[in-house]
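I have a structure here, written as structure tokens, and I will follow up with some questions on it.
What follows is part of the complex, with its chains left where they were.
The first chain written gets the first letter, and so on, giving A and B; residue counts start at 1 in each chain.
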Amino acid sequence: MVPEKRYSWLRLLLKYRGTALPRMQGRLAFTTLLAVGVTAVDLNVRFFHPDLTTIPFTLIGLALSIFLGFRNNTSYDRFWEGRKLWGGLVNTTRTVTRQILTLVNEPEARKDEAGRPAESEAIATFRREMVYRVIGYTHALRLHLRDQDRLEELAPFLSATEVEALKGELNRPIAILQSMSFRLRDAWQRGWIHAYHLPVLEQSLSVLTDLQGGCERIKSTPIPLSYTSLIHQLVALYCFALPFGIVKTVGVFTPVVVGIVAYAFYGLDAIGDEIENPFGTDPNDLPLSTISRMIEVNLRQRLDETDLPPLLKPKGGNLH
Amino acid sequence: MVPEKRYSWLRLLLKYRGTALPRMQGRLAFTTLLAVGVTAVDLNVRFFHPDLTTIPFTLIGLALSIFLGFRNNTSYDRFWEGRKLWGGLVNTTRTVTRQILTLVNEPEARKDEAGRPAESEAIATFRREMVYRVIGYTHALRLHLRDQDRLEELAPFLSATEVEALKGELNRPIAILQSMSFRLRDAWQRGWIHAYHLPVLEQSLSVLTDLQGGCERIKSTPIPLSYTSLIHQLVALYCFALPFGIVKTVGVFTPVVVGIVAYAFYGLDAIGDEIENPFGTDPNDLPLSTISRMIEVNLRQRLDETDLPPLLKPKGGNLH
């Protein structure tokens, strides 16, 4: 993602990186050259003139506008839903951390009996391990959504045995949630968590499951191919045919007009393509690495750790 | 569903399978031939010329654009809501599995009394049977939504008696949920589930009921017929009348223009038709078989099973 939009109006006009231009420059150049060719033939040869008139462009323009608008909205909705899901991840990891720190406690009875320090160390360790697992889950989800197989990134947050066990798992984040769930049950059975409070923690795990499922849904289900292909075809057909329709009226400025119109339509089409899957690593995709690092820092600060990794800075103008 | 859209821009332009073209090629050919006929008559006979002018096409174009846009949005919303519901099924089956594995336990008291192994085997069997029922529910819902009567697909996940009992049921998935609910009650009465935790599991069954009801709603309630028929009529009227309106201006290129415009409008209309009911087996419908197989594999992996069926691969370019 390109961070904080603080460009002046003028600088935005001239920006290249992070815009749709790199994606569409090939087809834009081709279309403009085609328009130059058509204009040249029309001005010189004279007797070759398939005049389509502007009628079809006005008529299809409506359908195209519907389609591009629909596509824009849908792609942005996917982008924004993805962002909401990761925002939910930020919230829920904070919530589950707070719950781990406050709802896991030594039972009153045992405290009185054996003096305070009976299990307090074991409980502190348990809390820390659980919060680390939440961090590990976040990183595992990021890797899962980006199809990256870097188990070593999870090593600081899980035990070696667990990391090993994850190797055979089809869905690693879910396996981590399962193991967190087993640990919570054990804590309940040991009396560290009140029976009334276990459902509260269980509920937070369900929310994480739902958030993950939402991300997987966006990733695995593109906009139906029939939409995507029809819109690509109509945009291309429109731009390729345009010079034949306007060369009689516009004359020598045909390539300029075609270039401008093609820039608009190809641009709209290309942006839709780019943000349709927001979990990739395109310039305008969501900065999952930045967010998961921020979660890591925030949660470790809750454990009163001070040896924290730095927040990620934009590389080459982009957050990843 | 056509999986992972990784076609280059150029290949998408030329794609046939999975696009709207197969659905509309008949009416597209007819309309273009009609335009050829009108053009031929106009150029040769000369004295037969009902000139509708382009006025009505511009005026109706607006209404048509509203309608097609509305239709597109509504159909896609239905498609995406269907996907969300099945995404919710993925999430909730994972959640209910996690809950079954952690909230069903031997009560502390009995353990102490008779040593650990008293009921632990019965509980392990119970857990496995319950998770299998969740898988069976998923497959039953898929068959239910596709009006398929293949009870044999449920046999591996339910007891023979249960499969037999499902034969007379109008709504088989609901019957499976009911029987799961009875088993949970029995487990609670035996002390395997804490009274405070039973509502948590019951809540998950309610979520499954809601997800199923959502799917049934989309399946049983099409977009009102008056919408569908009006849009079909207007699109057809528009395309059939178009040659009479533009032949005076566009002349010999009339069939080309009519073909392009009809391609756009018939295409938009046909796509809406195709994804309106997303639970069918059209190329752009939701891959329920693939999803339910994935759920099966994921849940059985949670039971530490290793003898798992393979995930489904696309057949002829499509997932089912």
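In this section, contacts are C-beta pairs under 8 Å (C-beta built on N, C-alpha and C of every residue); 3 or more make two chains touch, one makes a residue touch a chain.
Please read these numbers as outputs of a predicted model, since none were measured by experiment.
Taken as a whole, the complex in this structure file is built from 5 copies of one protein sequence, with 2 shown in place.
Everything that follows uses one rule, which is that only the chains that are shown with their structure count from here on.
Its C-alpha atoms fitted onto chain B, chain A is found rotated by 70°, rounded in steps of 5. Chain centres here are Cα averages; for chain A and chain B they lie 24 Å apart. Put simply, chain B touches chain A in their complex at residues 1-2, 4-5, 9, 12-13, 15, 18-20, 54, 57-58, 61-62, 64-65, 68-69, 72-73, 76, 79, 83-84, 87-88, 90-91, 94-95, 98-99, 101-103, 105, 108, 194, 196-197, 199-200, 246, 249-250, 253, 256-257, 260-261, 263-265, 267-268, 271, 274-275, 283-284, 286, 297-298, 301-302. Chain A contributes residues 27, 50-53, 55-56, 58-60, 62-67, 69-70, 74, 169-171, 174, 177-178, 181-182, 184-185, 189, 195-196, 198-199, 202-203, 205-206, 209-210, 212-214, 216-217, 221-230, 232-234, 236-237, 241 to its touches with chain B in the complex.
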